[in-house]
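Omission of a single protein chain aside, the complex is shown with its protein chains in their original locations.
We just call them A, B and C in the order they show up, numbering each chain from 1.
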Amino acid sequence: MKNIIGNNLTLTLFGESHGKAIGGVLDGFPAGVTIDEALIEAMMSKRRAAGTISTGRQEADIPEFLSGIKNGVSEGTPIAFIIANKSQRSNDYNALTGIARPGHADYTGHVHYLGFEDASGGGHFSGRLTAVMVAAGALCMCMLRERGISIGTHIASLHGILDRKWNEDDLDHEIALINERKFAVLDETKEESMIAEINAARMELDSVGGILETAIVHLPAGLGDPEFDSLESQLAHAMFSIPAVKGIQFGKGFGFADLKGSEANDPFEMKDGKVTTVTNNNGGINGGITNGMPVLFSTVIKPTPSIAQKQKTVSFVEGKNVEVEIHGRHDPAIIHRARVVQDAMSAIVIADALITRYGQIDWREGE
Amino acid sequence: MKNIIGNNLTLTLFGESHGKAIGGVLDGFPAGVTIDEALIEAMMSKRRAAGTISTGRQEADIPEFLSGIKNGVSEGTPIAFIIANKSQRSNDYNALTGIARPGHADYTGHVHYLGFEDASGGGHFSGRLTAVMVAAGALCMCMLRERGISIGTHIASLHGILDRKWNEDDLDHEIALINERKFAVLDETKEESMIAEINAARMELDSVGGILETAIVHLPAGLGDPEFDSLESQLAHAMFSIPAVKGIQFGKGFGFADLKGSEANDPFEMKDGKVTTVTNNNGGINGGITNGMPVLFSTVIKPTPSIAQKQKTVSFVEGKNVEVEIHGRHDPAIIHRARVVQDAMSAIVIADALITRYGQIDWREGE
Amino acid sequence: MKNIIGNNLTLTLFGESHGKAIGGVLDGFPAGVTIDEALIEAMMSKRRAAGTISTGRQEADIPEFLSGIKNGVSEGTPIAFIIANKSQRSNDYNALTGIARPGHADYTGHVHYLGFEDASGGGHFSGRLTAVMVAAGALCMCMLRERGISIGTHIASLHGILDRKWNEDDLDHEIALINERKFAVLDETKEESMIAEINAARMELDSVGGILETAIVHLPAGLGDPEFDSLESQLAHAMFSIPAVKGIQFGKGFGFADLKGSEANDPFEMKDGKVTTVTNNNGGINGGITNGMPVLFSTVIKPTPSIAQKQKTVSFVEGKNVEVEIHGRHDPAIIHRARVVQDAMSAIVIADALITRYGQIDWREGE
Partner (left out) sequence: MKNIIGNNLTLTLFGESHGKAIGGVLDGFPAGVTIDEALIEAMMSKRRAAGTISTGRQEADIPEFLSGIKNGVSEGTPIAFIIANKSQRSNDYNALTGIARPGHADYTGHVHYLGFEDASGGGHFSGRLTAVMVAAGALCMCMLRERGISIGTHIASLHGILDRKWNEDDLDHEIALINERKFAVLDETKEESMIAEINAARMELDSVGGILETAIVHLPAGLGDPEFDSLESQLAHAMFSIPAVKGIQFGKGFGFADLKGSEANDPFEMKDGKVTTVTNNNGGINGGITNGMPVLFSTVIKPTPSIAQKQKTVSFVEGKNVEVEIHGRHDPAIIHRARVVQDAMSAIVIADALITRYGQIDWREGE
């Protein structure tokens, strides 16, 4: 449904990068959840530009809550929030009207919206809209915390530079660790080389991408639905709404192509009276439904399409080939910011799945 | 919504592998589409077991249409169909009651359905349910054909054996070619080695998986919706409802992690008065919306979890560790059958997107 | 969504009156509900033709369950069922092709389905499709019974002949009473005069309608949702899918137009430690949400449009005025059969609301 996602907990998203405000409405959020503004601010700040490796645009991006929260507790009614667009330098983009920036949605947006779209700064397709996802996801994270579920994402690879793998025996600690870090690598020695890579790309007027790995722990078994609302379907649906995501895989993912069944299957075993699996190749999901093990998935983030190099393209208004140089703000990488967007969209999907299974009241305790 | 997929064109799916029948209801299918039974049979037969490399279960799997079609033309009302389960040898599975086959949904289904599920042969999670997807997708393929859209899928890799790549300059021909073939490789010399690999796995009481690549051509630009109903979101949602799919990627997919923006961006150019792209790294989709180039994506199919080797696992009913040997029918690979399921689910998503954009009447012509 | 209704519990309906079969799929129905075939048969039989006052078409209308039920208990997977069309005398209708029977959907169906509809016997618009609603509603009634909720409907008026009102102090008994009766009047002395009225209409080649009143008891307070998914919105949505329903009102309904606020408001009072209301003018719903009192509503059933008199109308195929005489089977009234359709659609809405609020597990106990 276009700008609405979710079954029983829905996020409706709106805004253009250079309009008055962007924002969202979270409907179906349960009553009685303590809203932790520090948690929201912590997540919002991870999405914002960080130091020299990101865009010049520095907006505080504080969501202003308009409804649904009273004295720091959710009321059960829709939570609406807006994030003002303070810095609206759309002039940077005006020169580009009618020109399709390669890798961007300028042309497809133009066709889709019949020429009536506001393309300044990407308009409705701008990465800025991910601030809405983060704000909504942060609210859901407040909810998940009350059930003991936590979520974390690290940069598994950046233009070929690899972080170490999750230590799957201690994901609680790993997630806590990564959520403390501004630059999401498990192996801190990789931060410097990744940042150097980003800065090198900047110097070349180019950009880089990479792979984000997410872990979700303490999910009850039985979550998700069969067939078309498998948890994999729901998570994938949500992740592909993050601009720049071009792939997703669960557990061993594309690595399954080279395994045999005997290597791929996760043997079950009883552990402390609980059903667990010895390995977790399937990323915590069998038949679309959680088995109680950590849910593990990764996505690929393509290199930012906004690069400062001169590029060949077309003017779709004039119907002719042109060259384009994109001025204005550029991120040579967004993967280090996208990590929290992935956390946020994950939180929204999991919160929705909890309510779908356990209802509006019993989601904290239901098994 | 559990067993329903789609916005304006919806498939409702039902059935258990060892019940009376499986089937589906396709609602919102437009009036006036010629239903080509030969096309339906051709797709159904691709999904069926083929020769020595597949399961002993050989059912004709002819969908019986109950409504919505008159004299070979769709009426616009819901098209319901059933596929009888003729061969219900559930005894093979009875011995396993309460035992979690590794890699299967026995345990998660048990938790999800509170112990009331019919687990015989996988029950509602059985791969047999994909026959419903194929029948529904074949109907959608009849519709897409009237607009000149075609879809094809090949086995890009099978346990490390690679097919050649699509020749992207001649996809019309490539798709026609692959749709003629029972074993979906572009390079026919690979058929033998892949089948040998499958048979080797069978001899080892093991199984193999691989990667399926799909191409969709002659889509209009502008299809799909921004943000949460991006065409990537919709296709991914649909593909993860195919059992064994554990990953999906569009265009260069996970390969983007190693590219720079200048390599990843697809320059636009005018060609015969039409906007096209020089390369198609993004798989025909920018910002979630088609740009008129072929839509290209691939999925990974994990090795079939049903293997005949003795495996460690648990009895979740008795709460103890056990060993299991799975008797009955086994496919050492299902990827060669899954290719048409992927075609079918793609057809359903594209048909829905056409109706969403162009309405119930104008979907053949709308631009 | 066309032929699908519900949020978390959905009914997908299909079929044409003269096709092979009609049927439905109930998805989201919880696991572990005992399916009482006698209850289903009792409801189906109320919908069937009764004695001399109804159509000549006498079909057993036994739903054949294809999935989702094992050993008389729901599995949690979709419950699909079909009802065969044994008596397909579509010749009766063939003469009418292209002619708009007044009060029927022949013309609107023709426009809507672009001329591809099967109009025989009303096709997809036929009252016969209500058999699917009753079968699905009977399943939901099995579920509601496990929570102690009951539902009953009586003929409050038939062409001006009034039944007595519900005794609201003893609705448990009243509902039990009406559900025992084949002809749904509380005051048994009215049965004869109503049947006489129906037979008089038949003799005049005419038809009659009336008003159906429904009561639902033992609902928990708090059911339904604010604003757009008020329980009134959901019930009204469902009731208008019953052919011939042209109005619905809750509690005093249109009578509110002549009341003052002081007369209309229902004072609350504590009774046995529970919040109740002294009167129930609002029909058990405040702000779209149940208050724990019985939900009371009524609908108007227009006189059956199929009458045997010669009528003026048009041939929309030939674009000219014509006269039509409708041969074949006619019901001079359907209100005495529609009562159980109203029970059934009510049961579907309430079951869905329970699952939405209490989830897939806790709906029997949740408060």
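Going forward, a contact is a pair of C-beta atoms (placed from the backbone, for glycine too) under 8 Å apart; a residue touches a chain by one contact, two chains touch by 3 or more.
The structure presented is a predicted model; accordingly, all values stated were derived computationally and were not measured.
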| item | value |
| --- | --- |
| Residue touching the undisplayed chain, where the options are B:G24, B:G127, B:G210 or B:P226 | B:P226 |
| Full-complex contact with the absent chain, from C:A201, C:A215 or C:V341 | C:A201 |
| Touching the absent chain when the full complex is considered, from C:T214, C:Q249 or C:Q360 | C:Q249 |
| From B:S17, B:T77, B:S126 or B:S262, residue that would touch the chain that is not displayed | B:T77 |
| Residues from chain C at the interface with the omitted partner, ascending | 1-5, 7, 11, 13, 100, 102-105, 107-109, 111-112, 124-125, 129, 157-160, 201, 204, 206-211, 221-222, 224-230, 232-234, 236-241, 243, 245-270, 273, 275, 277-278, 282-283, 285-291, 300-307, 309, 311-314, 316, 319-321 |
| Hidden partner interface residues of chain B, rising order | 7-8, 77, 226, 355-363, 366 |
| Contacts of chain A with the absent chain, listed as residue ranges | 1-4, 10, 12-16, 19-23, 25, 27-28, 31-32, 64-68, 70, 73-80, 82, 112-118, 123-124, 361 |
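Here is the rule we go by: only the chains that are shown with their structure count from here on.
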| item | value |
| --- | --- |
| Chain closest to the middle [Cα centroid of all protein chains] | B |
| Type of chain B:chain C copy interface by residue overlap (half), same or different | same |
| Far-end chain from chain C, centres as C-alpha averages | A |
| Between chain C and chain A, distance of the C-alpha-averaged centres to the nearest whole Å | 45 |
| Whole-Å gap separating chain A and chain B, where each centre is the average of the chain's CA atoms | 26 |
| Interchain centroid distance [CA atoms averaged], chain B/chain C, Å | 38 |
| Where chain A touches two or more other chains, by residue | 7, 226 |
